[in-house]
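Before I ask anything, here is the structure I am working with.
Missing here is one protein chain; the remaining ones are kept as they sit in the complex.
Chain nomenclature is as follows: A, B and C, assigned in order of appearance, with residue numbering initiated at 1 for each chain independently.
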Amino acid sequence: MDFTSDNAAGAAPEILAALSRVNAGTEASYGNDAVTVGLVRRFSEVFEREVAVYPVVTGTAANALALAALTPPHGAVMCHELAHVHVDECGAPEMFSGGAKLVPLSGASARIEPAALEAALAALPAGVVHHVQPAALTLTQSTELGAVYTPDEIRALVEIARGRGLRVHMDGARFANALATLGLSPAEATWKAGIDIMSFGATKNGALAAEAVIVFDPALARDLAFRRKRAGHLLSKMRFVSAQLEAYLEDGLWLRLAAHANAMTGRLAAGLAALPDTTLHVEPQANEIFVRLQTNAIARLRKGGARFHPWPMPGDDAQARTVRLVTSFQSQQSEIDAFLTLAAG
Amino acid sequence: MDFTSDNAAGAAPEILAALSRVNAGTEASYGNDAVTVGLVRRFSEVFEREVAVYPVVTGTAANALALAALTPPHGAVMCHELAHVHVDECGAPEMFSGGAKLVPLSGASARIEPAALEAALAALPAGVVHHVQPAALTLTQSTELGAVYTPDEIRALVEIARGRGLRVHMDGARFANALATLGLSPAEATWKAGIDIMSFGATKNGALAAEAVIVFDPALARDLAFRRKRAGHLLSKMRFVSAQLEAYLEDGLWLRLAAHANAMTGRLAAGLAALPDTTLHVEPQANEIFVRLQTNAIARLRKGGARFHPWPMPGDDAQARTVRLVTSFQSQQSEIDAFLTLAAG
Amino acid sequence: MDFTSDNAAGAAPEILAALSRVNAGTEASYGNDAVTVGLVRRFSEVFEREVAVYPVVTGTAANALALAALTPPHGAVMCHELAHVHVDECGAPEMFSGGAKLVPLSGASARIEPAALEAALAALPAGVVHHVQPAALTLTQSTELGAVYTPDEIRALVEIARGRGLRVHMDGARFANALATLGLSPAEATWKAGIDIMSFGATKNGALAAEAVIVFDPALARDLAFRRKRAGHLLSKMRFVSAQLEAYLEDGLWLRLAAHANAMTGRLAAGLAALPDTTLHVEPQANEIFVRLQTNAIARLRKGGARFHPWPMPGDDAQARTVRLVTSFQSQQSEIDAFLTLAAG
Partner (left out) sequence: MDFTSDNAAGAAPEILAALSRVNAGTEASYGNDAVTVGLVRRFSEVFEREVAVYPVVTGTAANALALAALTPPHGAVMCHELAHVHVDECGAPEMFSGGAKLVPLSGASARIEPAALEAALAALPAGVVHHVQPAALTLTQSTELGAVYTPDEIRALVEIARGRGLRVHMDGARFANALATLGLSPAEATWKAGIDIMSFGATKNGALAAEAVIVFDPALARDLAFRRKRAGHLLSKMRFVSAQLEAYLEDGLWLRLAAHANAMTGRLAAGLAALPDTTLHVEPQANEIFVRLQTNAIARLRKGGARFHPWPMPGDDAQARTVRLVTSFQSQQSEIDAFLTLAAG
């Protein structure tokens, strides 16, 4: 009953097996290997257009590299106030961009509110030398609170952003979970909705350590190879990262794994909603639940061996506190049911 | 017959197996897992003192993080003119340090010449605000030309460096190869000779992607956790990097692998030295050979399927060119012998 | 009738004259001149303790240098959401600090609310590697809305800041105006209230281009000489900046100039308050007024030749809009009276 995070899970067997499969013999290093070359083709098929692909080992690296490709040092990156890039990466976007500023925006369920974006852009008028200049918008899909943007919601934000000349990044640390919910093609969910560049996550959904910056606009890709090397993120034995991503995409494994994690969250959320005195803050659309539980239920759960993180929210008090529950590709139905039994008391 | 690089090799079976061994169940993420905690103890035993350990996935990351811990943005890092940090990392130390300057020094066999270090320090007097201020010295062990520093040679450089208040870093991308040659304890080869911090390499010697910043002086370690996270080098499923390092250190695997690679280089070098019209530029002391071969021998080797990189050196001409030959833990005696047969013509 | 800004004014005659006075002959360059050396003594007298002094030519430079001395790249600088460093310096603190994050805090009259500081600090817990680490607090005195902190208000914020190990910076672009209002000694208004380092402004109050970073804690000063040089802010003919500051401090000129500017604001504010349908948003305590005027009064003023900037505030509408009015050492009573006559209609 470990619901602390999807990155507490190990690796999917198919992905672990891929490492052994590519291990034999010698290979060209630094991404010039056959596995990595093949991976670019695979991603281009998946996204139904030619894309540039930069595998890395963390979501923070993917995000920071992607944002640095979009913003000059005097630029501003518009993001949700809960965005991982703003709150949980210890300033990585600032480091990689040479000191750009992240502008936090409000919005329910960690979806950026279009009006908030418009207001923030208006406060940073173009060409006024005293202010940092808006250069990029970043969206998280699924969001930091487990919700999912529809393509129309994305398009509405993209339209505002493009009206000011911004490029748009998607933090897809949990992109598979969002896609499994949306039921759209990867293309529809990204570049067809206006995304220029994305961080494509696999680690939280079954890889050991594999993410990729996917660039839909080739003009943005030019410098990324140098930026990645310079940041220490070009692996010499790159085949071992590319092989994880290849296995992840093979035969739809990624979507199966995500669908399972989502289903586990769905079962857990349904069970919690049926309990008295619990509040789901956000409708769970991916693999995360933010729920306020009675403190005695929390105590009971911890005593029973359930693991999860507290997640303080306004409205919490001595009687009831919010916690985050995350399911993964590894989560078992029996764990969900055991948790619900404990929660019910 | 692939002698292009030791990172063209795959992973040692023992290290690959370790990934499966730590895969079961959930684990605390971001380095709070039991494997990583155990790894710190292991490294402390290996180095016979308490050390701080920061696993990462590339040597460039390890070097850039370590140097950034030693130098302010207005500092200078003294290094050999062939140093990987200066020539082959696309400016990573500059990025991580906020723009410090690398000062290239001369020296045979890619060992820094003490007189060159003294002269360079004299040219950057302390407290003169116009000049960047020497803050760190970095040595590569084994060197970029396959030589090995003795502890006395290191101590001589350390003494000069400390006289000006510099801290000393060792780039140990091939530290195991150097140690296998020196026959010293890890402690004798590093902190007992005056090293403050090192990049401990494993990738070139059998890991998939595993290096570690090892900090001998705890005062230097304070900020490294933040620097690593901020650079996108704190892996969420850290156990998969730590497990590689654990397996690498287990029962002396690392030294056995390195001794094999060195022995292969020794056999190859001996064979080449016996051929007419070949010049070994540097006495091979680790797992790299820099040798000038007749161009018709080079053509014959390539035709026969041997792979290696050209490595232009002063004195090369139309008749004879220098190439680099690198052996690894995977190299086979049969490959060496086949290569020598082809070279002999 | 130019109330656009105090930096629209020229230079005070005493300060302009000082440039000619130090022009004769040759002098040591880069701040080793007698004028600059004397200036350090003068500032030490003014602040009743030994201080380090780094003259520069802009407030942005002074602020960015001072903050960079307080925060590592992975640090956070707590500031008011209207702070000049956050809003009006195009990311200079981010550039100089290597990418630290500014955390905007709320508070009436552009004074930081202690509870807002506490909440923001609590959201960035010490030692959690995912979050930037609070390193500095910066206060603006007088504030961006023309109010003045009392020493007790400062001490309350300092106490919270120090409780988390932060150092405290004062942006004193209009420090003289604040001091003229407070009636305190410079020492009481700064280091005796807990300020570690300040940007001491003179440009807005009669200098051509002269500010200084004043360091009350010598331990913070060590690297500033290098940081200033590296940022291109060490002037070769430094005597021409130092002479401005010397003249500024001579015989209390700075406080006389500021008292005049404040008196002009007082007269203007009193006149405006007596008019119907005007709203002073903040009680003017220095040399700035933020006032909502009827739009027909605004039109009348502009037609009559008055110059000032619009300053949109919540509550503005088609009938009434907020403008900013700034007086300077040059402002004339006749201008004030003419403005009030026009405003009255």
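By definition in this document, contacts are C-beta pairs under 8 Å (C-beta built on N, C-alpha and C of every residue); 3 or more make two chains touch, one makes a residue touch a chain.
All values derive from a computational prediction rather than experimental measurement.
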Contacting the left-out chain in the complete assembly, out of A:R230, A:H260, A:R292 or A:R324: A:R230
Candidates B:D88, B:E159, B:E250 or B:D337 - the one touching the absent chain: B:D88
Contact with the hidden chain (one of A:G59, A:P73 or A:G107): A:P73
Where the unshown chain meets chain C, residue by residue: 2, 4-5, 7-11, 16, 19-20, 22-29, 56-62, 64-65, 89-92, 95-96, 203-204, 208-209, 226, 229-237, 240-241, 307, 330
Chain not shown, touching residues in chain A: 30, 72-74, 98, 129-130, 133, 223, 225-230, 234
Contact set of chain B toward the excluded chain (per top definition): 73-74, 87-91, 94-95, 97-102, 129-132
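In the analysis below, only the chains that are shown with their structure count from here on.
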Chain ID, smallest distance between chain and overall C-alpha centroids: A
Separation of chain B from chain C, taking each centre as the mean of its C-alpha atoms, in whole Å: 50
Chain A and chain C, separation of their C-alpha mean positions in angstrom: 41
Shared-contact residues (touching 2 or more other chains) in chain B: 226, 229-230, 234
